[in-house]
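Let's turn to subunit A:
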Amino acid sequence: MAGVSVRQPLDRKAVRIPRGQLYIIPERCKGCRFCIDFCPRDVLVETTEMNAKGYHYPVVAEGKEDECIACQFCSILCPEFAIYTEETVEEESVE
Partner candidate 1 sequence: MSDQERVLTGSHFLLGDHACAEGAMAAGCDLFAGYPITPSTETAERLALRMPAVGAIFLQMEDELASMSALVGASLAGARAMSATSGPGFALMMENIGMAAMMEAPCVVVNIQRGAPSTGLPTLVGQSDMMQCKWGSHGDYEIVAYSPSSPQECFDHVIKAFNTADRWRIPVFVMADELIGHMTERVVIPPADQIPRVERKRPRHKPGDPSFLHCLAEDEDLVPPIVHAGEGYRVNFDSLTHDEKGYPATFPDPHDRLVRRLVNKIRLHTDQIMEYEEIFLDDAELAVIAYGSTARSARRAVNEARKDGIRVGLLRLITVWPFPENKVRELSKQVKAFVVPEVNLGQMSRETERFTSLPVIGVNHAGGVMMAPDPIFDTIREVAKNA
Partner candidate 2 sequence: MPEILVEAHPIDAVFRTDRLPHIFCPGCGIGPTMHAYAQAILESGIPKDQHACVSGIGCTARVPGYMDVDSYHTTHGRSIPFALAIALVKPEMEVTVFSGDGDLFGIGGNHFIHAARRNVDINVICINNFNYGMTGGQAGPTLPLGAKATTAPYGNTEPPFNLPYLAAACGAVFVARWTALHVRQLKDAILRAMQKKGFTFIEVLSPCPVGFGSPNDIGDAIEEVWLYRERCVVNHDAYLPDLEIDLRRKDVPFVMGNFVDIDKAPFDPLAMMKNKGE
């Protein structure tokens, strides 16, 4: 709504949102889609590529390259241990 000022946390400038790098092991994927459905930032989509078993493994969606926050939920949820994230060293400050 125009004219309404939104209150913001005092430490907002100091808080950094972590950034994650996604690592994927294509040959382990069995295409269950858990990582895609349950990613809180909707970072992942199925690739059009197929692995040797014929499954479409996940990749980072176009335009979502900076969205992973390295929460690692995909990593611990993946039944095949086929995906993980690592927090990257953050250079830029949050907008």
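By our rule, a residue touches a chain if its C-beta (ideal position, glycine included) is under 8 Å from a C-beta of that chain, and two chains touch if they have at least 3 such contacts; residues count from 1.
Keep in mind how these were chosen: all candidates are chains of the complex that A comes from, given by their letters.
None of these values were measured; they are calculated from a predicted model.
For subunit A, the touching candidate in this complex is 2, chosen from 1 or 2.
Residues 19, 21-28, 30-34, 37-38, 55, 58-60, 65-66, 68, 73, 75-82, 84, 88 of subunit A are the ones touching candidate 2 in the complex.
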